[in-house]
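Only one protein chain is missing from this complex, and each of the others stays in its spot.
Which chain is which? They are A and B, in the order written, and residues in each are numbered from 1.
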Amino acid sequence: MTHALELRQVTKRFGDVTAVDAIDLAVPHGEFFSLLGPSGCGKTTTLRMIAGFEEPTEGELLLAGEHGNTIPPFRRNTNLVFQSYALFPHMSVYDNVAFGPRRARQPREEERRKVMSVLRTVRMDAYADRLPRALSGGQRQRVALARALVNEPAVLLLDEPLGALDLKLRKEMQIELKHIQREVGISFVYVTHDQEEAMTMSDRIAVMNEGRIEQVGSPEEVYHRPATRFVAEFIGAANLLDVEVIDVEDGTPIRARFPSGLETSVASANRSDVRAGAPSVLVLRPEHLVLHPRPPADEPAVETTIVETIFQGSVVRFELTTPDGTRITALETTRRPAPGRPGETVWVTWAQERAHVVVD
Amino acid sequence: MTAAPDPRQEDQQLALEATYAGKRRGASRWAPWVYLSGPVAILLVFFAGPLGILAIYSFQERSRTGDGSWTFDNYVAALQPRYLETAANTVIIALVAMILLLAIAYPLAYLIAFRVGARWEIPLLLALALSDELNPLIRIYAWRTVLGRNGLINTVLEALGIIQAPLDWLIFTKFSVIVVLTASWLPYAVIPLYAAMKTIDGRVLEAARDLGAGWWVTFRKVVFPLTAAGFLATIVIVFIPLISDFAAPALVGGKSGRMLASVIEDLFLGRGQWGVGSALTFVLLAASGAVVWLSYKIADMNSLDTSR
Partner (left out) sequence: MVDSRRSTTIRERSARTAPGPALTIATRRRLTAAMQIAFMTFVAFVLFGPVVILAVFSFNDSIILGFPFKGLTVSWYAEAWAEPDLWSSLAASLKVALVVTPLCLLLGIASAFALTRFRFRFRGAAGGFIALPLIIPWLIIGVGGLLFFSSTGAQLDLVTVGIMHVVIAFPLVTALLSAQLFRLDPHLHEAALDLGANERTTLRLVILPLLLPTLAASAIFVFSWSFNNFIVSFFTAGFENTFPIWVFSTLRRARDLPMVNAISTLISTAQVAFVIVAWQLLRRAMERRGQDIRDIVAG
């Protein structure tokens, strides 16, 4: 089966700068795929290569299985939703959306049917005669989406399309975008630096850093089983504790040792990387930590001092520090009696099956 | 890469590549010159050509035909006292007119940009543009109705009994040339200043006032530094036509309002001394260049000063 989009060892250099470094990607039909990373990680360049605005320096770009490196943007079966929306200011909403169908020389009735149908999908059919400047930011965003969707592209590309909206509207639009994507069944490639946005909407996420892809996986995978330290830090909040892996035999849990000599077993890891003796990092999510006022007898526990407790409604956040100065964050539900106050010593344990180790 | 030999197709491809990939292939480097060849060729032939010939004439022995040997005589002739006197006259007139222009245009631009409100802003700009659409010769000549012996000013002053005989320095003097030049070039002074002011965020002024700055401090520390570039642009835009103006001294200048342009015209069309005329033209160009350069220097020093 061919993928809607495939990148093979694609590299893009601007002079001496390598913006995208030999990345491999495959997006199946109908998938909501996100390119996630900090600014300057190469995600927008990747998107622009897919759209046809940049040509890969090396590697191959396949659109629906066909070589697409040099197809100009106006002949590609991809459409892009710009961060600035780039609505044509001199055209009405209808004319903006009808721009694509008219280039494809579709009959008038066909054009009208499609435009109105897609405007209904984004709930903008009542505004067909308005000019873009008479619309709010959220409405412009919907029109920009409709203008791209109406062409029924094989892949819809979105470049931080929600970046200009306020938080509340952004949350609403995230749900709506996901809903629309399911409805139309088109592959979405969504570029964002907002990990929460990527988690909310995506089927799969590619986490990018410095022109490379660090990990590709479902939101659950990248959250619970990050492939690298960068992914663990970038996706959600994470406590990263230095450990030394001491035993990686197949069939048994990995054994790891803290600098303090404390040993623990780890359920999850990217086994191919992890080697005995390699400096590694134990990834523990704050919500998986349990605080004890006294050292528990039956499981390994890290001794810490409470620095700060912060009430956050449904949870309390504890800022902790170990004797060697490592900072740890823990979230506890507010229902339990507080395990301690600032300055007091608490012991941290975690659900063993949630612990994850990556090579540092 | 493009199999089709269709030149239109190729052109589009070139444009695309040049726009989005920078200079990737050798051919795309020439794409901008496809557009630029016409404009640049026209300027090379009909702008650089004339200036070049002017330069050659200024260094050649014989006038009119210009086929003599190389010489500096034309420049020596151009720098003789009677021309220098006119040159000094020209610089004084142009400088005074420029100072007047800035004194009127600066507050005017400020009022239009910040004070008059949206309703009047555009009509006022239009009025400025409109005055520039009128024929400049007619505008100059029309000042005779105000400054002339029987003009508005003399008539009103006589009617009020302030003067007995018409003032004779109102017209055909330096004064009238300065007045007319100021009126003629006002739009060109206001527009760049207005553009510079428009880039100032109105809230900055409010902030300055909120911090207790009086209008003078607000002006000196906020408005002027932020419009210094526009101020400089205005000097460049306005001073060059002022110093080389021909019509105003010719129509309302008389003897005392004579400027270099009239001398140059006389040398070329009256006496046929093309060599000296060309040399004097370059003296004029040098003078305007010097003032522009000087104003850059002064503005540079000023911008350092305001940071204190």
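One rule holds in what follows: a residue touches a chain if its C-beta (ideal position, glycine included) is under 8 Å from a C-beta of that chain, and two chains touch if they have at least 3 such contacts.
Nothing here was measured: the structure is a model prediction, and the numbers come from that model.
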Hey, which of B:87, B:222 or B:250 is the one touching the hidden chain? B:250
Hidden-chain contact residue, picked from the options B:261, B:276 or B:291: B:261
Which parts of chain A face the unshown chain closely enough to count as touching? 51-53, 72-76, 78-80, 82, 84, 86-90, 99-100, 103-104, 131-133, 147-148, 151
Residues of chain B (touch criterion as defined above) contacting the omitted chain: 8, 11-12, 15-16, 18-19, 22-23, 29, 31-36, 38-40, 42-43, 46-47, 49-51, 53-54, 57, 66, 104, 107-108, 111, 115, 121-122, 125-139, 141-146, 148-152, 155, 182-183, 186-187, 191, 194-195, 198-199, 236-237, 240-241, 243-247, 250-251, 261, 264-265, 268-269, 274, 277-278, 281, 284-285, 288
